[in-house]
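Some chains have been omitted; the remaining ones sit where they do in the full complex.
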Amino acid sequence: MPKPFFDYSRILTQIAVEVRPLCDQGRVADYIPMLAAIPKSRFGIAVYTNAGKQYVVGDAEIAFSIQSISKVYGLTLALQAVGESLWERVGREPSGNAFNSLVQLEYEKGIPRNPFINAGALVVADIILSHYSNPKETLLAFVRARANNPYIQVDSAVAQSEKDTGFRNAALANFLKSFKNLDNEVSAVLDFYFYQCAIAMTCIDLAKSFRFLANAGICPWTNEAILTPSLTKRVNAIMLTSGTYDAAGDFVYRVGMPAKSGVGGGIVALIPNVLTTAVWSPGLNEKGNSLAGTMALELLTTKTRMSIF
Amino acid sequence: MPKPFFDYSRILTQIAVEVRPLCDQGRVADYIPMLAAIPKSRFGIAVYTNAGKQYVVGDAEIAFSIQSISKVYGLTLALQAVGESLWERVGREPSGNAFNSLVQLEYEKGIPRNPFINAGALVVADIILSHYSNPKETLLAFVRARANNPYIQVDSAVAQSEKDTGFRNAALANFLKSFKNLDNEVSAVLDFYFYQCAIAMTCIDLAKSFRFLANAGICPWTNEAILTPSLTKRVNAIMLTSGTYDAAGDFVYRVGMPAKSGVGGGIVALIPNVLTTAVWSPGLNEKGNSLAGTMALELLTTKTRMSIF
Amino acid sequence: MPKPFFDYSRILTQIAVEVRPLCDQGRVADYIPMLAAIPKSRFGIAVYTNAGKQYVVGDAEIAFSIQSISKVYGLTLALQAVGESLWERVGREPSGNAFNSLVQLEYEKGIPRNPFINAGALVVADIILSHYSNPKETLLAFVRARANNPYIQVDSAVAQSEKDTGFRNAALANFLKSFKNLDNEVSAVLDFYFYQCAIAMTCIDLAKSFRFLANAGICPWTNEAILTPSLTKRVNAIMLTSGTYDAAGDFVYRVGMPAKSGVGGGIVALIPNVLTTAVWSPGLNEKGNSLAGTMALELLTTKTRMSIF
């Protein structure tokens, strides 16, 4: 794939202007007060090229709740711990249903369809609990190291609030336990899961933290091999087919990049060997992905003519 | 319907002989050790006629875990507390699926199909917790009064064991809570539910305790109107369509009596204005009803030519 | 059950007055023009007691399309032909879903839940085609003999119209064929099925034609044993648990009689050894049963205090 010179600053600025009207149309997640309080008008985008350049526009330096984007970090840690044996306990097929559905889980006897639906992320959390002695510390240190930012925090009020209202996730965790697909206590798994979702990061942090996935598994700052090239490709494959809830097909169709979204309004996406990007706009579409964020990424691949296809 | 004189003793003895070979074929519930330990060879049956006669054969005086049969007591207490408004929170349609399925609950947005599937019984338990200041004491006193036996106990080891392993019920309760169809704490609802299931009773106790349902709502010992005649008919209607898990159609077809079964191997059934009966054999068929017990009740209606049809 | 003397004429007249306002509230089936054209104001009811008395009020002598009520005749003919072996190809559990759902059929590998959902009635039709040399003539002769009315006709315009628009039934039939649960050609099975649904009868016809089911299987006019007493009870059992689409639980709760409804607005119900009744009001409730008709039957059992419970 050719890598022409783009004036990313100009392109990102254009995108911010074009998607601005969409920011008002989405619906901010309101199941916990902290998320509901975020103004819809926020919009930020950051791009990191593999050549080492950074481009940012808008609210790219405001931290927000990364929510499900954290599932990529969890998956990475679990793959580091157990490798491909992870697939004995989680599938890797797109879910074809709403992201927290119990139906398919029952149908498939407690094996979640993929690691990015909530059930799958709970199994991944269970694996992390079983293999790391200080799982929360390990996770936070991992995220800080990948983003090259030691100040990243977990918003404990968000974590607590999710715990207080997360009955559906508690149902999922108990259901998984009934199928013997959780080894640890339900409450411990949920505690870690809510902790993970409550990490607060900026677009800049997020785009930087995914760079190893666009770089054959190597973290650019530390030169560490976070994942093998093969596993790196596979995490990207799962993001592509399952990273954006029940809109993965539409997302691949329109955007054409592996990506992971969260209900906080963030989306991180990448083109292997070329760039990573993170966008944030709190208003969500009916599938739970950032409305303006999805459009921004579609415009990015359209304007640059870069996609994986 | 004519009420000819039957030699019930002879009929019950014949039945006990005829179903004996079936006792070995069922599968004893083994999800908690206390149930798994019960010998398959147990078989007891008791009949109480509305004329006041009692007939018993076999192990009718051995107490066993009544499990889901307790849902009838729960439903009665909840109807006493809130009357027909109960149906705003629970349906009364047969479930058409395995008895603890989450699928239908999701499809119907947190309204359980009927009060005898586990989800429905949890909502009933929630209502009881909201309306009685000492729910456990009230329940136990109610059961003792209906069975005219002050020595009935709850097997606390069974209750504890169910609590330790009841992840599927915990999933259901959290799921109901996520739909805002539980007012009390999940843990409190589960605690009461497991207490209720762990009541230990004999066939004699059970047959006696259901007599008000065959007697237009009047308890024969206390002369109390437990339910109005109208509500009594309606509880019987729900037992008929939903009392035997996903085998209700087959049960009505073969037996033709309103009935409630439990995984402990007990089944209580009745013909309004005629009799109540309770049977016990721990081996279950693939639908979770006592295998020999179902056949015993089919033989009872066949031999006496009594059924509601 | 006591059989006191009731002034049925007065009771039926009262009922007609009381349900009148409901006639306007239902929704007339409109999937074929012939049904859509029926005025909502029609209301008729007929009662036949086992003592041989007939009571009629309102439009009880106007013929209407019996639709799914015909499934009871089909089931009777199939049971005459193959007896209990019918249950190898059709279940007898309530369906727990909308009456023409394909989901459960797929889940249960081509065995319809019961003979009164459309899929089940198609299998029953297939059995009739395989066992009677002139199935349509046999069916019509059977219905005429049971109703003691040689003038009953099939509305061929209705049958043709259903054939032209019955894509969902064609889907079901092909689906059953794919599971090898139809022996005859799909088109032949559908042709017979649409013929059966298009029979036109009055409330009087219907109430008379079901009398053998309230009379231990004996047709009162011909003294023929149409079904054995045992099979008669079983047909009643299936009507009770599955005769009114996905409202069977509610219907049993409110009405307490075995019954079969049709989208033409008719419902036939009975109390074994006591009476049969047919009611007609074209406006349907959201479950597809006659709205005023269901209420009329509820009032009948309430006012006479007769029900099977």
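Going in written order, the chains are labelled A, B and C, and every chain counts its residues from 1.
We adopt the following convention: contacts are C-beta pairs under 8 Å (C-beta built on N, C-alpha and C of every residue); 3 or more make two chains touch, one makes a residue touch a chain.
Everything numeric here is computed off the predicted structure, so don't read it as measured data.
Undergrad: Count all the copies in this homomeric complex, not only the 3 that are shown.
TA: Result for the total copy count in the complex: 4.
To be clear about the criterion, only the chains that are shown with their structure count from here on.
Undergrad: What topology does the chain contact graph adopt: line, ring, star, complete, or other?
TA: Graph shape here is a line: each chain touches the next, no loop.
Undergrad: Could you tell me which chain lies farthest from subunit A when each chain's centre is the average position of its Cα atoms?
TA: Taking each chain's C-alpha mean as its centre, the farthest from subunit A is C.
Undergrad: Any idea which chain sits dead centre by C-alpha averages?
TA: Minimum centroid-to-centroid distance belongs to B.
Undergrad: Counting in whole Å, what is the centre-to-centre distance of subunit A and subunit B, each centre being its mean C-alpha position?
TA: 48
Undergrad: Any idea how many Å lie between the Cα centroids of subunit A and subunit C?
TA: The mean C-alpha positions of subunit A and subunit C differ by 55 Å.
Undergrad: If you average the CA atoms of subunit B and of subunit C, how many Å lie between those two points?
TA: One centre to the other, that is 32 Å.
Undergrad: Touching two or more other chains, which residues of subunit A qualify?
TA: none
Undergrad: Show which residues of subunit C lie in contact with subunit B when the two form their complex.
TA: 1, 91-97, 104, 113-114, 230, 232-234, 236-238, 240-242, 246-250, 252-253, 256, 258, 272-273, 307-309
Undergrad: With touch defined as at the start, can you tell me which subunit B residues reach subunit A in the complex?
TA: These residues of subunit B touch subunit A: 101-103, 106, 167-168, 170-175, 177-178, 186.
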